[in-house]
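Note that one protein chain of the assembly has been removed; the remaining protein chains are unaltered in position.
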Amino acid sequence: MAKISVTVWGENVHERKVEFIRKIYPSGMHGCIVEGLQESSDFSVGTATLEQPEHGLTEKVLAATDVLLWWGHCAHGDVQDAIVERVVKRVNEGMGLIVLHSGHYSKVFKRLLGTTCSLTWREAGEKERLWVCNPAHPIAAGLGPYFELAEEEMYGEPFGIPTPDEQIFISWFEGGEVFRSGATWKRGAGKIFYFRPGHESYPTYHDSNVKLVLKNAARWAAPEGPRWIDEAPNIPVDKAPERIELKGQTLHKAGEAGFK
Amino acid sequence: MAKISVTVWGENVHERKVEFIRKIYPSGMHGCIVEGLQESSDFSVGTATLEQPEHGLTEKVLAATDVLLWWGHCAHGDVQDAIVERVVKRVNEGMGLIVLHSGHYSKVFKRLLGTTCSLTWREAGEKERLWVCNPAHPIAAGLGPYFELAEEEMYGEPFGIPTPDEQIFISWFEGGEVFRSGATWKRGAGKIFYFRPGHESYPTYHDSNVKLVLKNAARWAAPEGPRWIDEAPNIPVDKAPERIELKGQTLHKAGEAGFK
Amino acid sequence: MAKISVTVWGENVHERKVEFIRKIYPSGMHGCIVEGLQESSDFSVGTATLEQPEHGLTEKVLAATDVLLWWGHCAHGDVQDAIVERVVKRVNEGMGLIVLHSGHYSKVFKRLLGTTCSLTWREAGEKERLWVCNPAHPIAAGLGPYFELAEEEMYGEPFGIPTPDEQIFISWFEGGEVFRSGATWKRGAGKIFYFRPGHESYPTYHDSNVKLVLKNAARWAAPEGPRWIDEAPNIPVDKAPERIELKGQTLHKAGEAGFK
Partner (left out) sequence: MAKISVTVWGENVHERKVEFIRKIYPSGMHGCIVEGLQESSDFSVGTATLEQPEHGLTEKVLAATDVLLWWGHCAHGDVQDAIVERVVKRVNEGMGLIVLHSGHYSKVFKRLLGTTCSLTWREAGEKERLWVCNPAHPIAAGLGPYFELAEEEMYGEPFGIPTPDEQIFISWFEGGEVFRSGATWKRGAGKIFYFRPGHESYPTYHDSNVKLVLKNAARWAAPEGPRWIDEAPNIPVDKAPERIELKGQTLHKAGEAGFK
């Protein structure tokens, strides 16, 4: 079977600028995420980062990507709108998208969901326990009823998202909050998975359960049908499935494209 | 009971520039839509149009609007992005939104749904029959099993939308196509209703069933709870519901706002 | 405005048989729930209990009920299947249904949702904190970001339900679990709300926040459109909206009802 082509997008700012984060992620956060995916032979994995031309997400790269992972935090505003629209278009065509942690506030995620994506938060290195809401879901395959991260940032409800298609994880936090930590949506032909853990101050992407979830999710998010190419064709009268005759006055001339 | 404050937004281009459309809608399409709503004493109705400053959708107007109706077609691209974001924000706070016909391609609708919103189309003055999919839904109150429009533009599947929360109408077209003509979604606290009919070449907004649907929909879309003000508060350690102590290193300083 | 007609169904077994429960609920659990609803003048409230003929849910009672609340636990199996089907039919017509706590395993709830409705549980009098997932939802009106119950039974994920239409509450438990404690679905024209708290060993229905939620939910669940009467009409050839002629052989004779 052909390998699933995965691109890991990393903002790549904190891990270069902040000493204690560079120590946790010497090859970058995206580098650590790549290493986790490469534990499986199912994937062919590349990377793209903010500082590259077109943020590394050229038409060619996206066209060849089955699943895109997205980690960003302090530089959401620096992502060009044209690249955001390109990613949105590609998701609608069928590319899977896995949005990580602070990516809840990325332009891409907000653009696809249409909501605020807001939440409450606290950076206190507290314990997070992620409960599995559907033990038969492929994203949760191989996990027990729950898994824990000793130190994580807290994200709390209310989480400003549309109702998910499927709820995969809900988190319990030491400080008393809860959060919908794993959820899925579909936009066009593309599958979207949001996965909460992954604050840059902690070694979350080195955790074996987190790695397992990302491998599961990348398999789940891979396209399962043909590419949905966006078009809005005019079907002229003589191509209508049933025989009809033109009635009334028309605004559009024959053969004209619609307004967009 | 307080009246529901409705704003009808009209692009107001075709009805000024094209002679045969001006004859159908001498007071503008938005004017005709307003007249239909004013058949009921439940509403206080205003209008806003593209050519006005801020397209007539100032912060003040939107803050006072319970339900916004949106008709646009040839000038989607002229709507300023900042106004689009303002409408999206207001919908998430709880303002209802009713998107009409060619508004499927408006920036506002695409921004809220996250999909292409594409479809197939034909302007041939053919018969459209709208079937009610849920006779007990308040948007369909007072209708029979179906109603017909003698002449309309055809819109056909596939319609590039996320799965609706509720399917209210499906259209049968004389030329052989079908379309999901009435559907609802929620974004934040705001209810959204898309209603297909309303091509400017035909007298659709003069139709009594169309008027009935718009009155029903404006009642349905009115906010039913408090306003959801967007915020992403930091909950410091000493405000956590459970007593915890700070662990590990932190990226954010105490009292700092999060990245957005 | 006409009052909303509410029927509170109580199993009424534990509170009669178990001394310490009778002390918490001297007028029965249903009696305490009724008292909470009667704090508002919006409702006309009646009760029905398991030991009554037809469990108190005659055709006449159900036809006159806008919203039914359901509390049951040890005697789910004693509810007659015919009454279950009657309730299911009435919900589909538009009656609201609020299922409480151990009612997750009632025949009515399982029949409407189609899933196992299983969960994990522990009766240890532990603290439950219910977080509001949508502060603008009418069911959460008047609540803060969360409310607490000092002693409750724990219910934990995975909760075997179809994805809810809306997530209203998620619970944090002292012992480390989480649970989707408030969620909504629609079946036909009927709105369904599941609300987790309410174990008979604790004074939960005396709690002011719980009372507030039940009042909010009873208003929310009231029918908002006409009644959807179930039928599967044959549309004979001469009543088809478009002129057609009978082709091929037929299994059904003219005027015959369909198989059911």
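Chains: A, B and C, in written order; residue numbering restarts at 1 for each.
The working rule: a contact is a pair of C-beta atoms (placed from the backbone, for glycine too) under 8 Å apart; a residue touches a chain by one contact, two chains touch by 3 or more.
Bear in mind that the values here come from a model prediction, so they are computed numbers and not experimental data.
Undergrad: Touching residues of subunit C against the unshown chain: what are they?
TA: 14, 18, 20-21, 73-77, 88-89, 92, 102, 105, 111-116, 118-126, 151, 154, 156, 160, 162-163, 165, 174-177, 185-188, 199-202, 228, 230-237, 240-242, 244-252, 258-260
Undergrad: Which subunit B residues would touch the chain omitted from the figure, given the whole complex?
TA: Interface residues of subunit B facing the absent chain: 120, 129, 131-135, 145, 156-159, 163-167, 170-173, 176-178, 180.
Undergrad: Going by the touch rule given at the top, which residues of subunit A touch the chain that is not shown?
TA: Its contact residues with the unshown chain are 93-94, 129, 134-138, 140-141, 146, 165-166, 172, 186, 188-189, 220, 223-228, 241.
Throughout what follows, only the chains that are shown with their structure count from here on.
Undergrad: From subunit A, which chain is the farthest off, judged by mean CA positions?
TA: C
Undergrad: Measuring from the mean C-alpha position of subunit A to the mean C-alpha position of subunit C, what distance in angstrom results?
TA: Taking the average C-alpha coordinate of subunit A and of subunit C, the gap between them is 35 Å.
Undergrad: Identify all positions of subunit C at which a residue touches two or more other chains, and write them in rising order.
TA: Touching at least two other chains: 129, 134-135, 165-166, 172.
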